[in-house]
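Input: a single structure, listed below in structure tokens.
Of the protein chains in this complex, one is absent; all others appear in place.
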Amino acid sequence: MSFNIPIGPQHPALKEPISLRMTVEGEVIRDVDIRLGYNHRGLEKLAEEKSWIQNIYLTERICGICSHSHATCYVQGVEKLMEIEPPKRGIYLRYLVSELERVHSHLLWLGIAGHEAGFDTFFMYTWRDREVVMDLLEMISGNRVHYAINTLGGVRRDLDEALRKKILEGIDVLKKRTEYYFKIGASEPTFVGRLAGVGKLSKELAMALCAVGPTARASGVTRDVRKDDPHAFYDEAPFDVATADTCDVLGRTVVRIKELFESYKIIEFILKALPPGPVAVKAPRKAKPNEVISRYEAPRGENIHYIKSNGSEKPERLKVRAPTLANYPATVEMLRDGFIADIPLIFAAIDPCICCAERTVELRNARTGEERTVLFSDLRRMANERARQLPGQRNVTWPF
Amino acid sequence: MAVLKTLLYLLVYPGLLFLFVYSTFAEWFDRKVFARLQNRMGPTHTGRWGLLQPIADFVKLMAKEDIVPARADKTLFTLLPIVGLAIVLTAGLLLPVWMSDPAAPGMVSFSGDIIVLLYLLSLPTLIFFLAGWASTNAFSIIGGTRVLTMLFGYEVPLFLSVLSPALLAGSWRLAEIAAFYRAKPLLLLPNLIGFVVALIAVQAKLERTPFDIPHAETEIVGGTFTEYSGKKLAFFRLMTDIELVVSSALLAAVFLGGFGGGPFLGFVQFIVKTLAVIFLLSVLRAVTGRIRIDQVVTFAWRWLAPLAVLQLFIVILIKGFVL
Amino acid sequence: MTDLEKIEKAKLLLGDKLLEMTHPAPHRIFLTVARENLLAATALLKDRLDCWYLATISGVDKGDVYEIVYHYGDTNGTINVRTRVPKSDPRLPSTCAVIPGAILYERELQDMFGLVVEGLPDPRPLVMPDGWPAGNFPLRKDWAYERPAEIIPGGKK
Partner (left out) sequence: MKVAVFLPELLRHLFRKPATVDYPFKKIEVPPDFRGTPFLHPEICIVCKACERDCPAEAIEIRSVNDAEKKFSMIIHNDRCIHCAQCVDSCPTNPKAMEMDHLFELADFDRHNLKKEWIYVRAVLKKEPKPPIAPAP
């Protein structure tokens, strides 16, 4: 017997609205439809009506978790358009916040993964430790969520010596805790048993469907903008691209935990090598007609902004592609032939940020009349033609 | 006079009122321990240390709007919470709360009451299944089928492991079993494997992590209770709480023995023992993540059932050679 | 591969399909191809120049033409394929056959600019709500949003 179960737009597993319509047979998912559009704010249109400075705060509000990544991506693009070079200390501070944000985002994700797997203790512990980094961010920027540290030509706040020490102390605490999670959390049998072998995405499929971020890296695709196309100081920072080849949710967890360690390394590098000097230069109010592509490795994957200016105070076009949108086609593939019990885990494993993914349309009337869902069957057919899919192996035995 | 006594027995102690108060306290205890294990505070504001929080939750739910889905089987839908509550309350009456003296046992102590108690404890599972089925909601139906699937996993190990001590004691009567172990406390030790198996099976019966699969909220929203609201949900929650008390009391009576000492000390022992079992259940809840339905069945038949059979063998050997 | 090598290789690959090529910043290469050659160029770039990763597709309303830019991330930068679509004839071939992951972006283009992407496996609207009036394409420059007057509920005044 097969029937439809709706996951979303409102569902306990989803923190933001999206509609996944599953066709299930017993406990096994046979088909998935995704419907977007519940969370559109029309940001791209709005950006065309706001000035360059106002748009910093607008792009920051694309997402609540990776707020800094969108703002940084936008700001580093606009700086190229305006042909200004922020001072070195400003750049270091900007990416200090961005690495701290990556730490907070990955810790948040670890907790979510624990919660989706019904492991609430893990959830509570990771989120408690995430408070350490949240407090650091609050001390640096003055706010916990929207740091607003970026401005055109640098950053808005400087760091004093006491705060620098505090950050180093906080990072030491976090390092210990992360090691603990890596060692212990990843070997709790009920937890690992839920993650291993779930949501398989082969390397070929990940490439064909243009997956990004930890989702792609867990399938063995070594893509990281920080390494491939180093922006700012990343060509001098010591870090490795974390990958895994298990192609499942466990791999995505491992990649994120490894990235946490890489981030700690980068943060320590920044704090040790922090050059003296000013943190910002003055930016003009207008930009010459030009176009620029700004790429940034957000916690969820590559973030790309295409900014076009026409010589006025406002951008002509700001195109935002958030990493979650790029991962949707891959998610559908991961969900297929999985169990209902795995839906939240697989969906959470791309670290979905629906706010990020949906930002384009002015949504005035959100009432849903007749149903229009997105059929991904055709997409799947094409993807399968182009890439051999791994045989669906599932870990259905007790893992010890 | 006899009628009055029976009424008192049914309504006040150890019937409705006592079970209500004690089960809400047990829920508070469970929540508090769970929270403290997670470095949280747990309920704090309602009453001293939040003691009244479960009662406040109950009262709040009683005052909420009660919605019956249009397509649900209305009679069944309405009847099930009441029947379920009645079943667990009846089971509560059979507990040897303080009278563990076989000469003058409780009012409804009879030979074979452990079997009846186990039977009454399996009925709520059926109630949950029917509740899910009667709701005609996709999530509820999945939850209902999960309840039944799990039943096939844990029920046999539970029965085997709970009956082994009874076998050793040579009685099917809770009071007599307790008296037996009071006389020979050392014989509790061979039942340790059975205790562990029974703890895990009871955790599965109570649908708590790692076995909260029938109402895993991140997967199937509320599971069997998705469509329930208001008074009916309050009854169901009360029912789960009482089930927690009854099953932990059963484990306490069968596995933890008794030490006599009259009604008052006996009652204190009852409270301490059940709370100890609830504490263990809370730790089990905190230490694990939710597993998948197929993993439950595999786990139950690969580990729990063989262990329970092993326990049975140990008991038979002891009975044959030692006693 | 350095930028210059990439440029040379792209010139060699595309031949006379390439209308224009700019290199405004390190790691950023802009190619312009005609709409008719888009599919062939995409396939060539994907197979020979490692452009399997389509980051996104942007559209810009440039008055009488729409400028569609396909942003590919290659090994160490981006290669951007630009094509122009006249407003009088807003058709665009779909690249889904070459890059399956392009479907979301192409459907977004349809919704936002009113382009007709031909050969799209699933051409229904993606991001627009149900009941969105036909013929409204928000990212066109001539589409303006009238903000309704703000009504603050509450006691005072």
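Annotations for the structure displayed:
Letters are used for the chains, namely A, B and C, taken in the order the chains are written, and counting of residues starts over at 1 for each.
Keep this in mind: contacts are C-beta pairs under 8 Å (C-beta built on N, C-alpha and C of every residue); 3 or more make two chains touch, one makes a residue touch a chain.
Just so we're clear, the structure is a prediction, and the values are computed from it rather than from any experiment.
Taking the full assembly into account, the omitted chain touches A, B, C. From the set A:G26, A:G42, A:P189 or A:G220, the residue in touch with the chain omitted from the display is A:P189, counting the whole complex.
Residue-wise, the contact with the chain that is not shown comes from A:S51, picked out of A:N4, A:S51 or A:T222. Within the complete assembly, A:T121 is the residue of A:N39, A:T72 or A:T121 that touches the hidden chain.
Interface with the hidden chain, as seen from chain C, comprises residues 152-157. For chain A, the residues in touch with the chain missing from this view are 50-51, 53-58, 60-61, 121-122, 125, 128, 131, 135, 138-139, 141-143, 146, 148, 151, 156-157, 180, 184-185, 187-189, 400.
Not every partner is drawn; the one left out touches chain B at residues 33, 35-41, 44, 283, 286-288.
Throughout what follows, only the chains that are shown with their structure count from here on.
Comparing per-chain C-alpha centres with the mean over every protein C-alpha atom, the closest match is chain A.
Distance between Cα centroids is largest for the pairing of chain B with C. Work out the mean CA point of chain A and of chain C, and you get 23 Å between them. A separation of 61 Å divides the Cα centre of chain B from that of chain C. By the touch criterion stated above, chain C contacts chain A in their complex at residues 24-25, 27-28, 30, 52-56, 58-61, 69, 71, 73, 75-78, 80, 96-97, 99-105, 108, 111-112, 121-122, 124-132, 138-139, 145. Across the complex, chain C is touched by residues 36-37, 40, 42, 44-45, 80, 207-211, 223, 225, 228-229, 290-293, 295, 302, 304, 306, 308, 316-317, 319, 321, 325-326, 328-329, 358, 360-363, 365-372, 374-376, 378-379, 382-383, 386 of chain A.
In the complex of the two chains, the chain A residues touching chain B come out as 3-6, 11-13, 24, 26-27, 114-122, 124-125, 128, 188, 190-191, 193-194, 339-344, 396-398.
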